[in-house]
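Complex shown without one protein chain; remaining protein chains in place.
Think of it as A, B and C in the order they're written, each chain with its own count starting at 1.
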Amino acid sequence: MAHGYAARKDEHLKRLRRAEGQVRGIARMVEEDAYCIDVLTQVAAVTKALQATALNLLEEHISHCVAEAAAKGGPDADEKVAEATAAVGRLLKL
Amino acid sequence: MAHGYAARKDEHLKRLRRAEGQVRGIARMVEEDAYCIDVLTQVAAVTKALQATALNLLEEHISHCVAEAAAKGGPDADEKVAEATAAVGRLLKL
Amino acid sequence: MAHGYAARKDEHLKRLRRAEGQVRGIARMVEEDAYCIDVLTQVAAVTKALQATALNLLEEHISHCVAEAAAKGGPDADEKVAEATAAVGRLLKL
Partner (left out) sequence: MAHGYAARKDEHLKRLRRAEGQVRGIARMVEEDAYCIDVLTQVAAVTKALQATALNLLEEHISHCVAEAAAKGGPDADEKVAEATAAVGRLLKL
């Protein structure tokens, strides 16, 4: 079965590779003794980029997997909703 | 129509009133010149409590409003998913 | 000894009382069965307001208590820095 995010997979991969490059850039900054505040600014930026990607994946997950399970109803529907909510809780660090 | 969170309304109200009391307590701490770090600790606690309540409301919203719209399908389903995702984005401050 | 935030105490109290009113408003929204997404939006807003107040308190704390300890040096300086950093960690929920 194709997952909810299959349609926009290339877009997600592109953003994740950019985030990977950003983290590598942060390591290079530390390597080259960049000013601490500038390093923190980059950490804030990549964190935001990663969470934005997560939010997009979540949207597709809800509109496909959760919605499908919800349409069928039953315990699987509840489970899918609980699982998605728990994932949001982890992103919010609750 | 009753909203998704109707069943656990009393529980939500109880938690929100506790959070309100916590914020009032923080104001009292500042009023009485409490140590700054202790004030910050209380802010972190009430923030976490409020977000936990938000997460519970979200779970009920997805399992009722979003699931109902998803079962019917069509543009309303997409809209409900986008709306819930945008709300998560605001909680994540994206 | 007056704490670092004494000078802007009135401002902090004003913001905290506004936040308290916002939390009370959220409870009223739940009481009156407001739309879930609108409740979440208000939770995001009050969370942000509380963290902004915390950030102001932190700034004054660093420029007074931490700076004073740093000027004297010794183990108390390290302790104050560690304490402030731990408070930031709690706000970031790390």
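Assume contacts are C-beta pairs under 8 Å (C-beta built on N, C-alpha and C of every residue); 3 or more make two chains touch, one makes a residue touch a chain.
Computed from a predicted model, the values in this text were never measured in an experiment.
Where chain A meets the chain that is not shown, the touching residues are 2-6, 9, 12-13, 16-17, 19-20, 23-24, 26-27, 30-31, 33-37, 39-41, 43-44, 46-48, 50-51, 53-54, 57-58, 60-61, 65, 83-84, 87, 90-91, 93.
Within the complete assembly, residues 48, 51-52, 55, 58-59, 62-63, 66-68, 70-71, 73, 77-78, 81-82, 84-85, 88-89, 91-92, 94 of chain C touch the chain that is not shown.
Note that only the chains that are shown with their structure count from here on.
Averaged C-alpha coordinates put the centre of chain A at 28 Å from the centre of chain C. Chain B and chain C have Cα centroids separated by 18 Å. Counting partners per residue, chain A has 92, 94 as the residues that reach two or more other chains.
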